[in-house]
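Only one structure is covered here, and it is reproduced in the block below.
Only a single protein chain was left out; the remaining protein chains are all shown in position.
Residue numbering begins at 1 within each chain, and the chains themselves are lettered A and B in the order written.
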Amino acid sequence: MKLLNVYRSEPNDDVKKLVEIVSKDRDVVSFDLNVENPDYDKMLDMVFDADQTICWW
Amino acid sequence: MSKKACFLFVNKEYTLDGIRSALGLAVENMYSYGVIMYNEFETISDYHKENIEWVRDMEGDIFTTVDANVEKLGLTKITLEEIGEKLRDMDIIVPYGIMRSDKS
Partner (left out) sequence: MAKSVGIFVTSPRYMRHVVGITKAAVAKGSKVKVFFSWYSTHLTQCAEFPALCEMENVDVSICADSYKNSGYDVNDVPQGLDAKKMATQAQHGVIIDDYDCYLTL
């Protein structure tokens, strides 16, 4: 199970806790959308490679 | 096999319409769940109560981390840790709307 966590903003403590539980024992990568110029092409490569993507707030 | 989806509601202004979206997936033959975090609802309209009941009738549920929502709306209590475990079992996870920083 390959999981991609995408962050649209800085995660709060509750989001960090949820990510920790959801990510446990899984192959996990992350992508930060909360930057001035996100590399959407790279993000999509990661989305295509993942079994599941979660776009946190 | 029916997919499982869980919506996470963290902003009061987005919650009730989000429950309508959760119902929308339930009627599409998915197991649909929602979790109301942070925000307390004193009352909700009969329309929104019916939406919650329909979600439950279709083998989904609306949970809350807020005790007052359990007492006033009859929602199912859930802890943050339990949400995390539940999300592990979901095909679709929907962090819905926008995050509020003031948690009001």
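Criterion: contacts are C-beta pairs under 8 Å (C-beta built on N, C-alpha and C of every residue); 3 or more make two chains touch, one makes a residue touch a chain.
None of the values given here were measured: they were computed from a predicted structure.
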Visible chains that the absent chain touches, using the contact criterion stated earlier: A, B
Chain not shown, touching residues in chain A: 6, 8, 33, 38, 40-41, 43-44, 47-48, 50, 53-55, 57
Missing-chain contacts mapped onto chain B: 3, 5, 13-14, 17-18, 20-21, 23-25, 27-28, 30, 91-98
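By definition in this document, only the chains that are shown with their structure count from here on.
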Chain A and chain B: spacing of chain centres that average the CA atoms, whole Å: 22
Chain B residues touching chain A - in the complex, by the definition given at the top: 10, 37, 80-81, 83-85, 87-88, 91, 93, 95, 97-99, 101
For the chain A and chain B complex, residues of the former touching the latter: 9, 12, 14-15, 17-18, 20-22, 24, 52, 54-57
